[in-house]
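See structure below.
All protein chains but one are shown at their positions in the complex.
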Amino acid sequence: MHMSDALLSPAVGITFWAGTLGTIAYCSKKMKENLDEKLIPLMGVTGAFIFAAQMVNFTIPGTGSSGHLGGGMILTIILGPYAAFIVMASVLTIQALFFADGGLLALGCNIWNLGIYPCFIGYPLIYKPIVQKGMNSKKILVASLLAIFVGLQLGAFSVVLETLFSGRSELPFGTFVLLMQPIHLAIGVVEGFITAGVINFVKASMPELLESIAETKALSPEIKVRKIVLAFLVIAIITGGIVSWFASSNPDGLEWSIERVYGKPELPEHETGIVALLRAVQERTAFLPDYTFKKKETHKEQETAGKEEMASAKGEEAPDSDANAWPNVEAGTSVSGILGSIMMFGLVFLIGFGIKAIRKKGAHAPNGTSYLKG
Amino acid sequence: MSHHIIDFKDVVFRYPDGTEALKGVSFRITHGESVGIVGANGAGKSTLLLQMNGYILPSSGLINIGDLELTKKSRQEIRKKVGVVFQNPDDQLFMPTVYDDVAFGPLNLGMTAERVVDRVNSALQTVGCFDLREKPPHHLSGGQKRAVAIATVLAMEPDILVMDEPSSDLDPKSRRYLIRLLRGFKHTKIIASHDLDFILEVCERCLVIRDGRIVADGPVSDILTKQSLLEENNLELPLSLQKTRMQ
Partner (left out) sequence: MDFDKEYFNLGLLDTLSYKDTVIHRLDPRTKVIATFAFIVTVVSFPKYEIAGLIPFFLFPALIFSLGDIPVWFILKKVLVVSVFAVFIGIFNPLFDTRVMVNLFGIPVSGGWVSFFSILLKFFLTICSALLLISTTSFPGICHALRKLGIPEIFISQLLFLYRYIFVLIEETLRMVRARDLRSFGKRGQGMSIFINLIGTLFVKTIERAERIYHAMLSRGFSGTIHHIKRDHLRKADFACLSVTGVFLILFRTYDLVNLIGRQAERMF
């Protein structure tokens, strides 16, 4: 599932963009080091292939509903992790722009969710080790299913976390998880069978391909795993740092969730930043099974160091009102709000239509050239 | 001055699985000649063309292009002299705009920005596609793509032009335009095609390939009028030479 802009907060969105861009830079660097020239056109057309293949539907046996290909694992198996991540990122970018899949801020999250896990976890840690000692169709199937399962579960869970930390949705953690994980389990099974099917097909028609490309570009399990884990640690620390920096200046983002998690609007003294956050999450996750993040008690107004944004949020006079506390909205305010909205919309439409009318009238003929196929 | 000679001496080519696509091919093409290559499907036309700029190298025998013998080392240099236009223009137009595609070659040759601009503009004007320069290739028609593909090669100012099925998928008007264009070129031209009428109009000489060997080599007026020779090679007389059957 694709993350959506409307459910994101700037903090989470930008953080994941940082992670994604960092990974793109890393993969680019790695590829430049021993670039196989042939990869450039291959990556391009393979990306186009995945894109086109994703548009084709098929019926899922037993359910009759239609399914579509994801393709991340096929890419990784054929191209190796670095190239595959770049291809996956490029396909998602085009989808975000042309198909409005999710949005441009969420693109950072989506590339992460759908790219990192298959390329740097599913393939090197699961698929490759299984298939390393002799490839036969059964092994390929098992390896595909497992690798994809892990990748999709991690991806789905990331969506949950991203939504949670953004604080725009009221979905409680537990419910969301129970929603996402099973769906992605089902998706994973189908995707696993298809991936194995395609790999076996390619193996049968072009056996040289799998050997020549995959072997040279793949990660060798022993050394690289440590590097991956290290990278994740670094990313986690940076993320936490950025996120908590944002938290101190942007109350609607993380502090909201800290509030929810911790039950108090402010963190206890002496505990700020990552440590408190981690501790809070830890305490909460201990109660996982039947818990929701939400606490319905009213919260006191939060000190938000004179945030003008807060003032504009509800047209409140109180300069330090907290958008997350239940505001005392008088009937008066809501009427002016509605009136103002109507008038604002009216203004916007007037401007829009006005410009259109002027353009049509001004006999300025648009460029005569047709951009369609000659 | 002009050493632009293509010289094949007993060239044999064997694919990795052992099939011999070329079984000892010899011929010589001199500067300015326009030569058509015809034959049945699978006779070896494409393999022959792939050798022309060294994408594949002969398993045995010698190929000389210009002053250079074709080897792994020399093929980079040879590619500056031999421009190949492929059968499918979509394989050849891989850049985001027409302008980028035509500039690709000159930029790789390391030219300065102004010289690149000159080359691109003149190549586009030669094929009549200057107005299309900012368009992406997928907005072009088949004929336009074909013309632009030729421009991408012309921009490198090769001495020798090799073309694989240039008239396929063209509507009559574009085809006619292409014929006129090619007749105006002074380059050495080597054209592989099933379109015998096309060869008749554009080429002076014709090579017939069968089973990896050259079975006929002579002026176009000789070769393309011999009905029995053509029919032995899964071909027919050019349509323009056939008596009308619609009686």
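In this document, chain identifiers A and B correspond to the written order of the chains, with residue numbering beginning at 1 in each.
Operating definition for what follows: a contact is a pair of C-beta atoms (placed from the backbone, for glycine too) under 8 Å apart; a residue touches a chain by one contact, two chains touch by 3 or more.
Remember, it's a predicted structure, so these values are computed and weren't measured experimentally.
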| item | value |
| --- | --- |
| Where the missing chain makes contact, among the chains that are shown | A, B |
| Contact with the hidden chain (one of B:L48, B:M156, B:L182 or B:I223) | B:M156 |
| Chain not shown: contacting residue from B:Q92, B:Q144, B:S174 or B:S193 | B:Q92 |
| Missing-chain contacts mapped onto chain B | 50, 53, 55, 76, 79-80, 83-84, 86, 88, 90-97, 99-100, 103-105, 107-109, 113, 116, 135-139, 152-153, 156 |
| On chain A, residues whose C-beta touches the chain left out of the figure | 1-2, 4-10, 13-14, 21, 24-25, 27-29, 31-32, 35, 37-38, 40-49, 51-53, 55-61, 64, 66, 69, 86-87, 89-91, 93-94, 96-105, 163, 167-172, 175, 190, 193-194, 197-198, 201-202, 205-206, 209, 250, 252, 256, 294, 296, 308-315, 323-324, 326-327, 329, 331, 333-341, 343-345, 347-349, 351-356, 359, 366-367, 371-372 |
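By definition in this document, only the chains that are shown with their structure count from here on.
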| item | value |
| --- | --- |
| Centre distance in Å when chain A and chain B are each reduced to the mean of their C-alpha atoms | 49 |
